[in-house]
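Here the complex is missing one protein chain, while the rest keep their positions.
So that you can tell them apart, the chains are marked A and B in the order they are listed, and the count of residues begins at 1 in each.
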Amino acid sequence: MSNDVITPGPVVTTGPGTRPPRWLLLKTLVRKPLALVTGGFLLVIILASLAAPLIAPYQPTALDLPNAFSGPTAKHLLGADELGRDVLTRLLYGGLQIEIGVLEGILTVLVVAIPLGILSGYLGGIFDRVMSAITDAILAIPAIILVLVILSLFPNNSHVSMIGFGLLISPGIARIIRGVTLPLREADFVAAARISGVSELQIMARHILTAVLRTAIIQASFVAASALHFVVALGYLGLTASPGQPDWGQMVAVAATQITSHPWLLVPPGGLVALTVLALILFGNALRDSSANVNQVAAMAEPVLPVGPPTPVAPVKDAQLPAPDALLAVRDLSVVFSNRKNQTRIVDGVSFDVRPGETVGLMGESGAGKSITALAILRLLPGAARLTGGQVFFEGRDLVALNDREFDRLRGTTLGLVSQEPLSSLDPTFTVGSQLGELVRRHDRVSGPKLKARCLELLNQVQLPDPARVLKSYPHELSGGMAQRVALAMALAGRPRLLVADEPTTALDVTVQKEILALFRKVQQETGMAILLVTHNFGVVADICDRVFVMYAGQVFEDAGVYELFRRPLNPYSQGLLRANPAKAQPGQPLQVIPGRVPSPGNWPPGCRFAPRCPYAQPECTTRFIPLVETGQGRLSRCIRLGELVEKELL
Amino acid sequence: MFKIIGYRLLVSLPLLFFVTALTFFLVSFTPGDPAVVILGQNHTPEEYQRVREQLGLTQPLLVRYGDWLGDIVQGNLGTSIFNQEPVVAILNSRVGVTLSLVLGTTLVSTLVGVGLGLASALRRGFLATIVDTVSLLGFALPNFWLALVLVAIFSIGLHWLPAIGYVDPATSPGDWLRSLVLPVLVLSAPIIGVLAQQTRNAVLEVLDRPFIQTLRAGGASPASILFRHILRNAAIPIVTVVGLTFVGLLSGTVIVETVFALPGLGGLAVQATSRHDLPIIQGVVFYFTVIVIVVNLLVDLAYAWLNPRVRVA
Partner (left out) sequence: MSQLQPLLEVRNLEVHYKRRRSRQTLKATDGVSFEILPGTTLGLVGESGSGKSTIAKAILGMTPVHSGVIKLSGKDITNLDRRARRPLSRNLQVVFQDPNSSLNPYLTVGRTLAEPLQAQGEERGEKLRQRVAEALERVGLPHEAANRYPAQFSGGQRQRIAIARALMLHPELVICDEAVSALDLSVQAQILNLLLELQKGQGLSYLFISHDIAVVRFITERVVVLYQGQVMETGLTAAVTENPAHPYTRELVNSAPLPDPQAQRQRRAEEEKVRAASPKARAEVSGPTGQGCPFAGRCPYVREVCRATRPPLVKTENGGLTACHRYPEWKSSANPG
């Protein structure tokens, strides 16, 4: 039985059992110390105020005139007020009313905002437009004014005013819920459910509500914090509480009258409010982080291993000396991604050369590390990635040793870049002329008509029709192909010696791809620059490259001239990839596939990283480091069974 | 550009209508009788009837609202029930205070908030922690309490700044500034944090966009990348946030003006609510709404200037 039928990769378990991680959110939450502390604090506040009559040291109205204005003492832990009433007792007794107010606010928001948000996001149309107009109007009114009005309608009624408060902030929250719902309405899984005959109501309940609830829970902590502020402020203004009452806001108001003589009285009520709000927000943050983690945790089912001991350097070439005729010589380049917990190696000891005027392909599937290699050369690694070893020689000079300022001088003039997404690789807020001109001005130190002339020359060089109009255009007015031409013009502005092209045609239609590849060839003929092309597409490699480096799992697996590689790949991985290509297959006959999947960085198997998927693998393949070895005719391959396989004509 | 202004103003008219109508009807249902407020408890039924007619309270509600709308067109917002002065005159004498507060706060919080956010996006680590702490505290502390604490420290303890009151800039520009420092600080506290966080998020988002890579790889100067490209792109979401915080800011003035006894519109609204002075409340709401509309217009213009896609649409 051949290996071509369905052979999926391993499914990795999250834990020993097979039970679904149903309370993933709660689990991840409990693991966070911050969530435990803040959640515990909130719980204590609530329980304490519920049990106030049992645990309070005094009666809330018990006077102790001799100790009036006493600061914190053993008798009055948090001091006593102007009538000697115990501050701690009054805080405990005042808590319940505050909590009820906050609860009323939250419930109002949840009851009003979630259905409205889901409906206007999911139904769209007129309902959505009317809701949006009402929301605009309500967001434009300072809420407190309307609550003042409500309060004169229902004097001293904190319940009505908190419900009013909830109603007034509901439109804002509903808008957030709508924002979450909107993309879900268009999501493929909703379309698939509908096509499977699931009713609209069920879709809203099962698919939309589950996603929305997470957002709503998190928003609830902010609503709670705002409601707490609000209910205390109403008490402070004397709108919902009278001076004698043990109300947190009133306690601040009373303290304000004594501010010159006894400022301490301000501290307990204000501090308590501030601490509670802090706890609410931090708890909400922890909640948000852990719900964001639910997916990550699930994805992390495959453990990310720490970087192991550095792999021994392959004794293939002298790792220090660049090849004499190379324009660019990369030696033993390694890149590590690090986050708080782990370090993950993604490029592992990559070496290759690019000669002047040559087009070299870095070819591989996603996760091979080819783009990161290219970005490492250009010193454009994303924040979490770090170059951990190796040299990059340009004409014999080690670029890794340069400081940032020295390296900046090479940008554009020595090394240029064209990247994958043509439209997003231009700044949407500036015209083409403005951003292209900026680079020309910097490289050529020209301005005025000379500047414009050079810009037009560059646009002509990339064969854009009507360059004068393109100069005045904004990126969103260009098609993908035009934008990629502009991006190339920007890369050419400093006349680079080496152009790094990172999947430059992947986002384009094939007919446009053909034109762009033809343009690369033309520009290369005119300027003599070398091109390092990162791609996953064998067709592109066959069309434009002179030499290819096939990458897999962070390593170079094969190095060959383009004709030689396609004629006879000398590595099981390159061979498998070429055979899996439907372009060469017999229609309707099963393709010869490579089983399994590319291992993600951090999950590279020991020994040969391709061994678990390799049809020729033997036990020895997994026990030791596999070097890249010379195979004659200037080719290199990473396979210890190479000689044997070639002999048996399996390769 | 004019198209945007015209469109925005046209859209704003219903908003003005909606907001004023809502307040008008809500307030008119409130218990408490302005005639009683004016006359006190001892009055004859004839006096009572006469005052009600003078105030126009005998008319049906809709007619009263219609009259009020008609008067606005002529720049007349009626007279205060409490002291018979024209509402426009009262509001105009106080709007300067509120505007000083609001503009001062916007200026301070935008400069500090955006600056902090930018710095923490580029340097992360320590600065990011500071921004998080500032924004957390700014949000957590109740504004009236923060005001009192600041007064206790800076006015009562250190005698650096006045505790309450407002000085007209015409009288003494220096004292005017000193009288604004604490209120502006209190109002800015929550906004600085919000803006700093939004700025940091926006800048980090822009930093990840491919065109930054294109520009860096193309050899653009780091200063130009930061100040021309990153700031401009990050400004688009920030401007929206500034516009949104503004409405909250107007709410804040109500409390801050009360705490600091500043003679502004917010404090007036609280007074007028307790006196059932309908024309004044409506006037304040009208002024606030106009301010919001103007701010929204400015936000839209800034947005269009920053984002060429909007300009075309």
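Quick notes on this one:
As a convention for this text, a contact is a pair of C-beta atoms (placed from the backbone, for glycine too) under 8 Å apart; a residue touches a chain by one contact, two chains touch by 3 or more.
Note that the structure is a prediction, hence the values are computed from the model and not measured.
Shown chains touched by the undisplayed chain in the intact complex: A.
For the options A:Val593, A:Ala617 or A:Leu642, the residue in contact with the chain missing from this view is A:Val593. Annotation: of A:Glu406, A:Glu457 or A:Asp509, A:Asp509 touches the absent chain (contact as defined above). Touching residues on chain A toward the chain that is not drawn are 4-9, 11-14, 18-21, 187-189, 191-200, 202, 206-207, 210-211, 295-296, 298-299, 301, 365-366, 465, 479, 481-482, 509-511, 513-514, 517, 536-543, 562-563, 566, 576-578, 580-585, 587-588, 590-595, 597-598.
Keep in mind that, in the parts below, only the chains that are shown with their structure count from here on.
Partner chain B is touched in their complex by these residues of chain A: 133, 136-137, 139-146, 148-153, 155, 225, 229, 232-233, 236-237, 252, 255-256, 259-260, 263, 266, 269-270, 273-275, 277-278, 281-282, 378, 380, 382, 408, 411-413, 415-417, 419-421, 424-431, 435, 438-439, 442-443, 474, 476-477, 487, 490-491, 493-494, 500.
Across the interface of their complex, chain A is touched by residues 14-15, 18-19, 22-23, 26-27, 29-32, 136-137, 139-145, 148-149, 151-152, 156, 208-211, 213-222, 224, 228-229, 232-233, 236, 244, 247-248, 250-251, 254-255, 258, 269-270, 273-274, 276, 281, 284-285, 288-289, 292-293, 296, 306-309, 312 of chain B.
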